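To start, the structure itself, in structure tokens.
As you look at this complex, bear in mind that one protein chain is not there, while each of the others sits in place.
The chains carry the letters A, B and C, assigned in the order they are written, with residues numbered from 1 in each.
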Amino acid sequence: MQLGMIGLGKMGGNMKLRLEKAGHKVVGYDRNPDVADVGSLEDLVAALDGPRAVWVMVPAGEATRSTVAELGALLSKGDIVIDGGNSRFTDDAVNAALLAEHGIGYVDAGVSGGVWGITEGYALMVGGAEGDVERLMPIFNALKPEGEFGFVHAGGVGAGHYAKMVHNGIEYAMMQAYAEGYELLEASEHVDNVPEIFKSWRQGTVIRSWLLDLMDRALDEDPELARVKGYVEDSGEGRWTVDEGIRLRVPLPAITESLFARFTSRQEDSPAMKAVAALRNQFGGHAVKSE
Amino acid sequence: MQLGMIGLGKMGGNMKLRLEKAGHKVVGYDRNPDVADVGSLEDLVAALDGPRAVWVMVPAGEATRSTVAELGALLSKGDIVIDGGNSRFTDDAVNAALLAEHGIGYVDAGVSGGVWGITEGYALMVGGAEGDVERLMPIFNALKPEGEFGFVHAGGVGAGHYAKMVHNGIEYAMMQAYAEGYELLEASEHVDNVPEIFKSWRQGTVIRSWLLDLMDRALDEDPELARVKGYVEDSGEGRWTVDEGIRLRVPLPAITESLFARFTSRQEDSPAMKAVAALRNQFGGHAVKSE
Amino acid sequence: MQLGMIGLGKMGGNMKLRLEKAGHKVVGYDRNPDVADVGSLEDLVAALDGPRAVWVMVPAGEATRSTVAELGALLSKGDIVIDGGNSRFTDDAVNAALLAEHGIGYVDAGVSGGVWGITEGYALMVGGAEGDVERLMPIFNALKPEGEFGFVHAGGVGAGHYAKMVHNGIEYAMMQAYAEGYELLEASEHVDNVPEIFKSWRQGTVIRSWLLDLMDRALDEDPELARVKGYVEDSGEGRWTVDEGIRLRVPLPAITESLFARFTSRQEDSPAMKAVAALRNQFGGHAVKSE
Partner (left out) sequence: MQLGMIGLGKMGGNMKLRLEKAGHKVVGYDRNPDVADVGSLEDLVAALDGPRAVWVMVPAGEATRSTVAELGALLSKGDIVIDGGNSRFTDDAVNAALLAEHGIGYVDAGVSGGVWGITEGYALMVGGAEGDVERLMPIFNALKPEGEFGFVHAGGVGAGHYAKMVHNGIEYAMMQAYAEGYELLEASEHVDNVPEIFKSWRQGTVIRSWLLDLMDRALDEDPELARVKGYVEDSGEGRWTVDEGIRLRVPLPAITESLFARFTSRQEDSPAMKAVAALRNQFGGHAVKSE
């Protein structure tokens, strides 16, 4: 089928290629004219036969919201917009309502797979009306991995991004799990070769996983992780996951501590630890380190 | 080659079968005569040609220590004892020293794989002297999964159980990660079908893993986990991992919180929370729930 | 000076008494006519000379918002409304803007002290315009404890509730600190008399505090806390504190874990721990406890 793809960066560009390889016609737009098929959203809409489907793959937040608004003005009744970006699930109801005024459908799609998706397929978690999702299945089937897994219609509008958000929350804690194990092994005098231990775990163990395969790959490239700093960004899903835990009174200690570890990793110095050091100095006369 | 196997329970019995299938001759002893090949440790030793290798697969702690001590008296110089149980790595130096007095070698082997190991192979993390490990490779190669991973010689005596201990610490936090995601999804009004979401994650996602496959399997069998209580034992490795984190000043928040969640799961009522409730009542006149 | 007090429950009623004892004229309104001086908000407004000050001490959320809205319609330019309830700081800007349309000032006041405030005084954290706060100082001075502390003008509108929110977040972690120490001492075979230990800590130690005094009081009344269940509510400030930590990327492990411990205390059974138990059963054949 035909699809418009807005945003042809690392993710959108590769997804376009995977879709075209599967025989779909994808018209791509990007602010960068060198990679775009058309020069404007108007041209993109004009290049597609109705009823149209347009996939938005731009940064979450303002960029996505304004693109959806523009599409609301350009598309026609019966068209569908898919937001495949890392939007917060709370944006979806807003986007869907805006498009519904024009009779345009809305589907949100959480997409996992990163740089590996072009070959291995992209895991898709989608939210939206039954009929809208049904109509897009040829697209979803081309994007998803071969095999029986990798796609779920998780519920109504917002459910796709919600499931993706929780996926990422789990991911944070899994990465933290391996990372803590790595630090402990590195610190211990009781084992000799930490990268070999991680490599061995790739088969037969309870903790084998794709992330473990990647950890082995990282250690192959840089056995002591000497070239990387312990500074870790977060893209939002982890924060939103904890917000949801708070809202729903669900204790999330492992995920939350993993998020806090990232916050801490980005601090030059910790104001909280300055306060603790100052307190110890007050009551015990313990020396403090000066700045 | 020949091997004595002491302890023919769920693990030891299956490992014997896998070894025999690979062509090794395994003489098995167990306190339960119905499953044993020989009636005593003496008989087991007598049934093996020297230099012998004897694998101890009995409960960690006293049972393992006393078995090792008995073997010290029965075996001969040049023989090797392997402790494949879930022993604390600190036991290994003691066992090795005791056997060294008799000229007997000692190798510790952390074994992962559970009930699946008989078919998929057992991941092995071993510690011991180079020569001892070398001599046992036919056994290790038969037990480990096919393929290039699943075995590591992690260092000297104790390193195998140490690596296995950290493996289990990581396992605790990974299980907690999925479990927190599960609880959040179950609590949310934003998604419809939690088992389907977990199932979809098995391909293409960043969080795909063997544990996730098992989670899907568990939800297939019992979609609301209605037949299982939220009561979780721990077998020691998680506690030892945290002890090591404390000893080595390595922060392990995700692993430790996962362990604490298990402790809490086993409490009828929390003395700490009783104290908090009592405090709230004191300062705010907040009502307390009575026993 | 004169003050209208809306809400004469445990807090508002006692505050009225403390103010009257200090010589202020307080006109009280409550939905319960038995404790009220006037029968309606209209009567309350009519009973005060302008420019008026009206203190709202009703449940946070809808009750406060609707009371503020009603006062907006009844009060006159130059009057001031104080919200002394446990409102979320984000409500304050909304309330202030609504009243500003009528030329009415708005001050938010976080109030600490609980049932002890009537005798010991109430700690006050207030937010609002300099002039508004200045005008209310006679009221604040009567409510606050004697001595040099117990009052702060923390910033503009919302700052009072913000400071109170953080106060409560700290309170959660302090209560958890004592509670964890209590549980550990109770569990240990190494000490004899836990209440005596707590009592001794009231002087000379680093951890002496008012909460510790209350803990001693609670243990005097019920040495084994046998009459209280480990079930702990939270009134919102802890959740909002963690939300702010997430928003501002400030790691709050102790406060957040204290909040999660409360969530857990209110669960009949933990869905997350059910998932962990189910996973252990899958890979290890570990027995599960059935419901």
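In this text, contacts are C-beta pairs under 8 Å (C-beta built on N, C-alpha and C of every residue); 3 or more make two chains touch, one makes a residue touch a chain.
These numbers come from a predicted model, not from an experiment.
Chemist: May I ask which residue of A:62, A:189 or A:269 touches the chain that does not appear here?
Modeler: A:269
Chemist: Among C:201, C:263 or C:283, which residue is in touch with the absent chain?
Modeler: Of these options, the touching residue for the absent chain is C:201.
Chemist: From the list C:55, C:178, C:263 or C:283, which touches the chain that is not on show?
Modeler: Once the missing chain is taken into account, the touching residue is C:178.
Chemist: State which residues belonging to chain C touch the missing partner chain.
Modeler: Counting over the whole complex, chain C touches the hidden chain at residues 89, 112-114, 117, 120-125, 127, 144-145, 147-156, 158-159, 162-163, 166-174, 176-178, 180-181, 183-185, 187-188, 190-193, 196-197, 199-212, 241, 244-245, 248-255, 257-258, 260-261.
Chemist: Can you name the residues of chain B that touch the chain not displayed here?
Modeler: 206, 239, 242-243, 246-247, 249-253, 256-257, 259-261, 263-264, 266, 272, 283
Chemist: Quickly run down the residues of chain A that touch the omitted chain.
Modeler: Residue positions of chain A that touch the missing chain: 10, 114-116, 175-176, 178-180, 182-183, 186-187, 211, 214-215, 217-218, 222, 225-233, 253, 257, 261-262, 264-265, 269-286, 288-291.
As a working rule, only the chains that are shown with their structure count from here on.
Chemist: Find the two chains joined by the most C-beta pairs in contact, please.
Modeler: Answer by contact count: the chains A-B.
Chemist: What is the chain whose Cα centre is as far as it gets from that of chain C?
Modeler: B
Chemist: Just by CA atoms, which chain is the most central one?
Modeler: Central chain: A.
Chemist: What is the distance in Å between the mean C-alpha positions of chain A and chain B?
Modeler: Centres of chain A and chain B (C-alpha means) sit 33 Å apart.
Chemist: Quick check: how many Å separate the C-alpha centres of chain A and chain C?
Modeler: 38
Chemist: Whole-Å distance, chain B centre to chain C centre, using C-alpha means?
Modeler: Taking the average C-alpha coordinate of chain B and of chain C, the gap between them is 47 Å.
Chemist: Pull out every residue in chain C that's touching 2 or more other chains.
Modeler: 253, 257, 261, 264, 272, 283
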